[in-house]
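Excluded from the complex is one protein chain; the other protein chains are retained at their positions.
Here is chain A:
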Amino acid sequence: MSKSFEMNRRGFLGSLAAAGLVPAGMVASGPALAQDAGGILRTPFWPAPTYLNSAISTSGPESFLSPKFYDGLLGYESGMVPKPSLATAWEISEDGLTVTFTLREGVTWHDGEPFTSHDVAFTFMEVLKVHHGRGVNTFANLTSVDTPDDYTAVFNLSKPSPAMMRALDSRECPILPAHLYEGTDIMENPVNTAPVGTGPFKLESYEIGSAVVMVPYEDYWDEGYPLLDRFIVQFVPDPATRAAMLESGQTDAIFLGMIPTQEILRIAEMDGFEMTTTGFEAMPSGLQLEFNLENEILANKLVRQAIAHAIDTNWILENVFYGMGQTGASPLHYDQRPFYTTEGVPSYPFDLAKANELLDEAGYPRGEGDMRFKLMLDPSPWGTESINSSAYIREVLRQVGIDVEVRQQDFAVFVTTVWTERKHDLVLYTATMGVDPTIGVHRFYLSSNFQPGTGFSNGAHYDNPEVDELLNAASIEMDEEARIAQYAEFQQIAYEDLPIVKMVDIAAAPTLASTRVHDFAPDALGALGSLKQTWVEQ
């Protein structure tokens, strides 16, 4: 349909040109002109950001916008392989306690001031260690940053921190201008909404709640970049409107799942659109079902394993996630390479007979109304996936004699019910697994992280000293082979104990773009990077 419309429009312009109303050059007749740079990129986003600085807020809009203005010390190629950015070289000492970064020379801030090692020291010590949601943990062992000269930054660590080296990109750890932040109240600093970075784009205008307009920074250190002439992010609250905007050509690309999956798949089938699932490795996330082990029924491992057998995770993957991902098989996400493994990890294939058998064995025969016992299921109201999956889970568990009641609440009330009041039995939620398991996965399994009052901590009240030891060792292990072995053992034990069943490892939120848009998912960070390589045919 869109194709015939295009033909009509072209035909219409053609007739106008013939009539001398439009310059003939405006009517493209063949394939795209030879061009490999430039253009205007328009994309819708929601919600609108509070800041334009992801050093002080880890929420979605900040994570998307901030990397356009700011650079990190490193970038990451696909597979989370580090590559130079503001740091051109880095060296980790034998004992893992010092990391020396050689910084790029000749880099300037958008206001013309030179970038130096002082900016790096200030950003890590005063901002990321203090105000960044995940930074507090990631940089817990970072004691100081020495600056022997303007282009050398030495990180001193109290313990080795291998996860840190995966968290130095522009989204997770943007480097801020010390000369504008030093001595001010960082959260209240006006630069938070009028960014002055070293990044490829500078802010042209920001209409709160409406749009962010970015233009290239003419003195950007990576000569020739960014390729775009202009980058416009519009804030559009309704997903259906965002989809219609893409279809009608009012916008060029949809990043980070800004429209529902089934719409993405529908539009991707149409001519003139292209979809990719690469470029999201920095944010692997999963849907997981967590048991409250303080419930005496759920404290029985046989019951937990029976529940795992009763749920067809493939059904959830196909019908809730439209096949965008893999069925859960381990506490880690499949994108958490090279640590993810299924080797030796127990699996719980869909098998209702087995589930019934295990429940009988656990000592819960069917009673009144053919039911064995009653459980409460709290699905997270974030997004629609948990709620949609909860309807399915309730129905299959009913088939094995578990009477499940679904309790749907406001997000804040949901978090309080589960992690503060602990009034839950089963909880179903999506969570980020982190660029490194230390950052995203440890929190659910470490006994020290059983912290009522902290959302998305160890809500199961899982406590296995063996697992604690493995995870604590892995968080400071510098030898990658040894770390791989530690995580493999962790995955085997945790999936045998089963405080949490992973339902689905969610695939990268697909990027959907008009075929006029090129190079929009260049590395591991994709749209959460700078998008300086992206260009649009006009």
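In the analysis below, a contact is a pair of C-beta atoms (placed from the backbone, for glycine too) under 8 Å apart; a residue touches a chain by one contact, two chains touch by 3 or more; residues count from 1.
In the analysis below, contacts and distances are computed from a predicted model.
S.K.: Have a look at "Protocatechuate 4,5-dioxygenase subunit alpha", "MaoC family dehydratase N-terminal domain-containing protein", "Heme/copper-type cytochrome/quinol oxidase subunit 3" or "ABC transporter permease" and point out the UniProt protein name belonging to the hidden chain.
M.R.: Options "Protocatechuate 4,5-dioxygenase subunit alpha", "MaoC family dehydratase N-terminal domain-containing protein", "Heme/copper-type cytochrome/quinol oxidase subunit 3" or "ABC transporter permease" narrow down to "ABC transporter permease" for the missing chain.
S.K.: Which of these touches the unseen chain: A:Glu405, A:Glu421 or A:Glu496?
M.R.: Considering the complete complex, A:Glu405 is the one touching the chain left out.
S.K.: Please pick, from A:Val136, A:Ala299 or A:Ala391, the residue that touches the omitted chain in the full complex.
M.R.: The missing chain is touched by A:Ala391.
S.K.: Of the listed residues A:Glu263, A:Asp335, A:Asp436 or A:Asp523, which contacts the missing chain in the full complex?
M.R.: Missing-chain contact among the listed residues: A:Glu263.
S.K.: Determine and list the chain A residues touching the chain excluded from the picture.
M.R.: Residues 240, 243, 260, 262-263, 266, 319, 379, 381, 384, 387-388, 390-392, 394-395, 398, 405-410, 413 of chain A touch the chain absent from view.
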